[in-house]
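The other protein chains are all here in position, but one chain of the complex has been omitted.
To keep things simple, chains are lettered A and B as they appear, and every chain counts its residues starting from 1.
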Amino acid sequence: MNPLPFLTPERLPKRIDPCPIVEAVVELRFISHEPWRNIPGMLAPLFRPRYPEESELPLNEIPEAIRQHDNNLAWQPLVQYAGPEFTLRFGPRVLTLVTPTHRYPGWARCQEELSWILEQVSRAGFVQEGERLGVRYVDFFTGDIFPRLLLEVGIAGRPVQGLEQNVTLVIPEDRATARLVLANGAVLNDGAKTETGSVLDLDVWHRFSSADLLREAPALLDRLHSLNKRIFFGLLKPEFLATLNPEY
Amino acid sequence: MPVLAPAYTQCAYRLAENLQPPSEPDRLAHAEPGSAAREELLLAKLGPRGWGRLHHFRRFYSPGWGEGRGRSLSPRATEAFFSFLAAARFPEGVQPSLFLTDEGGLELAWEENGEAVQVAFQPGRLELYRKGDGTDRELPLQRWDEAAQHLCP
Partner (left out) sequence: MRAICTDKWDGERISPSAFTGPDTSVSRLAVFPLEDHWELFRRGVQRPPERLLSLMVEIGVGKLAQLGQTHSPPAEITVEADAVEWNRAHAVMPGRRSRGIANRILGAAHRHLPPCEAVPGRTR
């Protein structure tokens, strides 16, 4: 068992304000015995009642051979079903549930929606095996995030300050893996406005190889969510956290 | 502020130009996050040929490959394969061959004293074969340790 390589707070806030979450993404990677061309037809009738707006994503225009060759594209979704509360995206090997930009509804609501989605996916029967389950939070802050974190980037013992930085860490924890991306030169376009600032992008996943999604996924997702939250709050300096008005 | 061009990957933000990673040189590929140790194990036990083949099998063999009935590489089979690989000690100087089975499993084949030894990691079972002692049997997938003990202690 690998514990986290840094301390996390004993008490975690239930809520912070202003909430920096741009979006939360729950991702299920899977393999299917069905060719991709059949899958959208199986999904549409199941999801249409809750997710009425169906559209193809730009990646769908790129030939399969090119998508498969590119690590950044191979596991990306190709179609999208948008509903009033969440957006669902599907690809040949991936399903993602995305919360609306800047309107995170809370983990309890995400869980509720996920169990409905997993039920539909299970009914459709195209998932042969799960491959990976992940919970990712993208947080955005105005200004430079680095001085407000307990993590330091330094050269010869002296912290690097005021430079453009993009840092990626991969943190193993037990059977989960977390990938933390920190950048102080991010551009956010939420549809209403475009702004620059810092991003804290934390993706936590578990290699998962099960054919029984309904039974195993909910508990695993809960664990991944807790781990994501522990890492996030473990990174913030207490004085910075205090400015976010934590509610316990 | 320029309007952002439509993204091919669905990400909520973009990095400023100076922070964007340079394009990957042809001969360099980043390991998938969290899988560096597995890449190392694969290279050490199966060499560059086996390493490349596994990546090919994982990426390019979609459902229906081959004559229409091939299945994608099973994550369960892959997990058992890596566990086996970590425990297995192959004869000195021998680099096993790696194959993809039609059922979406992985198969290793090598020789011991000139005689064939094979293990296949199918989605729900292991297939063991060693010509020298007449081994030709199946085990549940989770008993990869027993397979490693028997075929390459």
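In this section, contacts are C-beta pairs under 8 Å (C-beta built on N, C-alpha and C of every residue); 3 or more make two chains touch, one makes a residue touch a chain.
All figures in this text were calculated on a predicted structure; none of them were measured in a lab.
Asks: Who touches the missing chain here, B:Ala12, B:Leu42, B:Leu85 or B:Leu100?
Replies: B:Leu100
Asks: Applying the definition given at the start, please give the residues of subunit B touching the unseen chain.
Replies: Residues 49-50, 53, 56-57, 60-61, 65-67, 69-70, 97-103, 105, 107, 109, 116, 118, 120, 127-129, 131, 136 of subunit B touch the chain that is not shown.
The working rule: only the chains that are shown with their structure count from here on.
Asks: Just curious, how far off is subunit B from subunit A if you go by their C-alpha centres, in Å?
Replies: Chain centroid spacing, subunit A to subunit B, equals 26 Å.
Asks: Show me the residue ranges of subunit A that touch subunit B in the complex, using the header's touch definition.
Replies: Residues in contact with subunit B: 22-23, 31-36, 57-59, 62, 64, 68-69, 71-74, 76-77, 89, 92-93, 96, 98, 101, 128-132, 138, 140, 164-166, 168, 170, 172, 177, 179, 183, 185-190, 194, 196, 199, 201, 205, 207-211.
Asks: Considering only the defined contacts, which subunit B positions touch subunit A in the complex?
Replies: 1, 3-4, 6-16, 18-19, 21, 29-30, 32-34, 59-60, 62-64, 71-76, 78-79, 104, 123
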